[in-house]
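For this view, one protein chain was removed and the others were kept in their places.
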Amino acid sequence: MKQLINVPERVVADALRGMAAAHPELTVDVEQRVVLRGDAPVLDKVALVSGGGSGHEPLHAGFVGPGMLDAACPGEVFTSPVPDQMARAAAAVDSGRGVLFVVKNYTGDVLNFEMAAELAQDEGVQVASVLVEDDVAVTDSTFTAGRRGTGGTLFVEKLAGAAAEAGAPLERVERIARRVAASCRSFGVALTACTTPAKGRPTFDLPEGELELGIGIHGEPGRERRPMMTSGEIADATVDALLADDRPHGPVLVLVNGMGGTPLLELYGFNAEVRRALGERGVAVPRTLVGNYVTSLDMAGCSVTLCQVDEEMLRLWDAPVSTPALRWGR
Amino acid sequence: MKQLINVPERVVADALRGMAAAHPELTVDVEQRVVLRGDAPVLDKVALVSGGGSGHEPLHAGFVGPGMLDAACPGEVFTSPVPDQMARAAAAVDSGRGVLFVVKNYTGDVLNFEMAAELAQDEGVQVASVLVEDDVAVTDSTFTAGRRGTGGTLFVEKLAGAAAEAGAPLERVERIARRVAASCRSFGVALTACTTPAKGRPTFDLPEGELELGIGIHGEPGRERRPMMTSGEIADATVDALLADDRPHGPVLVLVNGMGGTPLLELYGFNAEVRRALGERGVAVPRTLVGNYVTSLDMAGCSVTLCQVDEEMLRLWDAPVSTPALRWGR
Amino acid sequence: MDAAFFRGWLTEVASAVDEEADRLTELDSAIGDADHGTNMRRGFTAVVTAVGEQRPASPGAVLALAGRTLVSTVGGASGPLYGTLLRRTGKALGEAPEVGRAELASALRAGVDAVSRLGGAVPGDKTMLDALVPAVEALGEGLDAASAAAERGAQATVPMRARKGRASYLGERSVGHQDPGAASSALLLAALARTGRQGGGPAPDAGEVRDD
Partner (left out) sequence: MDAAFFRGWLTEVASAVDEEADRLTELDSAIGDADHGTNMRRGFTAVVTAVGEQRPASPGAVLALAGRTLVSTVGGASGPLYGTLLRRTGKALGEAPEVGRAELASALRAGVDAVSRLGGAVPGDKTMLDALVPAVEALGEGLDAASAAAERGAQATVPMRARKGRASYLGERSVGHQDPGAASSALLLAALARTGRQGGGPAPDAGEVRDD
């Protein structure tokens, strides 16, 4: 597989230089691998910090800005960042009202963010953390590292970010983040594997005529391999997996997310089928987001995230946001 | 190649259904294949209509909304829409102040839009047209169908859209559109070919270790095949091709555009190299847009568009826009 | 040749195009954008439906309707071009309920001229005109001769360097491939010859014989 890169070792640093060039409204520390709101620390505002392995762009750095994250810490490709990054970011964005870490549930992310929280607290920053674990493909969480954090991260960062922007104190921002995290369910499907810069070849072998159901966002194979399915069949299987795990009692926000290599034309077509499938099962959808938001490099495929919402959460979703990848309102 | 579709024949209709579901602010006529601003016709405003083959999403339907297009007409994949679509769109968005057609320079698009203009004029709609022909890879335009319209389309639609939104009359909107079109230069590079739904296999053979320079956005091979290059080398070759054609006398807007299959991580890294290459050649860059905007289905690769701007054009660029794919300000 | 003859021809084209769609797309894939087969199939399927439903009374009206239908359903370059070909040919045929080969030949020439004006191409540019122009010229010798000329014209595009349409972007790299539009034009002419031989068009090289 060919890649638009210089050398694998420099991929993340190059991307950060490119972000800096494209987004003067952000402060990008290429050396220390921290991306900050240009106006950080924002006076009297609880700050949100997230981060994780690179390769999922625009997550997380693309969500830094008013109404969402105050800072993002990109790790190497598919590798959690190191604690120093998060601690440095926390110190840079803390206005004195505390920092919320948004952590996707992977062993590496959890451990590094834990260490970062200790470091930051040692430096007098008040830190709370919320774990995103929304991937219903991981079923027996007692015999696993637990559910993976995937598309739900976008909802947690958006809604908690809106609450923080509105001036909520840390405890409330944390509570909302937890509520959103608990309300999110995701399920992903791969048509092809992705290729990491370091490996230079697809991470697993997925022949023509087959797909993987229940994949994660790190190029790992999924729960089950099946003969190729139509968009409508994939939507049915995905929605069934989501509703089997948790039947929403109210309306849901829907993220129809591309894994990076699937054309937008196909994603929109898939959204039509997801909407049909949800409609047939009586689930109301007040808002939908379609696009490549939580990706797995060049993987072809998609994931669907449902986030059950009440009035307040819907208001937080609609609140203005101004980041490279998500922008509306104001 | 696997695709997230139902059947090839329904790809465009499915995508439109999905757009309708995701974007209640748009009016999507799936049957007639027209996407309109929900508030069309906008009182006392010149209307912009564009369209072209599908497979380049978010272009054009993703650019429908306040500050940009009033309507888009998607054709079949890589096939210009038919005149009836544009004529119907023109009638639907005309407020009496006239309609500007934004046409990418391909034989099919030109002919169909010409016929549409006749139809619309027959119905009393005042129509002007602007041709986007920005692809410098097509050199000897006397012995070809002329330069292809690619990334420059985004700038024409945005800047002319802003002028129309500000209340400019048709003649002025047309003049600005022409000026923008004349100020744009693009050059594209493919690392892989794309796969159309109808064909189901890559449109041409591009082996490991090779790339194509000077490609278009319809899966056609390029001007030249070369051994694989680094991101920095591709940036140098691209910027050289652009500046050799026309050396800007002032600052340029830059679009670093993904062809659909290249991860955002790589695109941002490429942007760093493009910025370096422009800097080394003394070109100032007040604004940059990085992302998948004018795509070629799942093709891996990128294009760079430079749009030379004066103060007024920069103001038009910065003016508020609110479409599915491009949104800022207000 | 009456309206039924031309309906027959269009039906014959539709089934030929349907059978050969993959080959046309394959040709377009080499030097274009891999849609010519689907474009032609979509267009002629719609044409058959339209002329079958509306059953225009004269050859001219059949072709004019077919042309309008192509324009409204195909898109791309081939939609307006083939649409114009049939529309102008139909217009030139006028209202007459039956037409002879000479009238057809001159009407087709008017249609082909309109294609050339619309697209700005001439023979040698590696387009459908490389099949259409020689076909029209050979039409005086009968439908089979026209079909053979179209086929030769299509084959002759292989070594050409394209100067019009998408293939022109490829410059030298367009050499060595047959033009898809020329190939589909040859299908149109072959279908015309078959229709002539079958139902009751003029027998091959049978001069002004009118039957059916």
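Letters A, B and C name the chains as they come in the text, with residue numbers starting at 1 for each one.
Note that a residue touches a chain if its C-beta (ideal position, glycine included) is under 8 Å from a C-beta of that chain, and two chains touch if they have at least 3 such contacts.
Small disclaimer: the values here were computed from a predicted structure and weren't measured.
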Checklist outcome for this item: Full-assembly contacts of the left-out chain, visible side only, are chains A
Item to check | Touch criterion as defined above, residue of A:Leu69, A:Val102 or A:Val138 at the omitted chain | outcome: A:Val138
Next on the checklist: For the chain not shown, which residue from A:Pro41, A:Pro58, A:Gly161 or A:Gly219 touches it across the whole complex?
Outcome noted: A:Gly219
Item to check | Residue ranges of chain A at the interface with the undisplayed chain | outcome: 8, 53, 75-84, 106-108, 111-112, 114-115, 137-138, 140, 143-145, 148, 196, 198-199, 203-204, 216, 218-221, 223
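What we mean here is this: only the chains that are shown with their structure count from here on.
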Item to check | Where chain A and chain B overlap in contact partners, by chain label | outcome: none
Checklist entry - Per-chain C-alpha centres versus the global one: which chain is nearest? => result B
Checklist entry - Where the centres are mean C-alpha positions, what is the separation of chain A from chain B, in Å? => result 28
Checklist entry - How many angstrom between the C-alpha centroids of chain C and chain B? => result 32
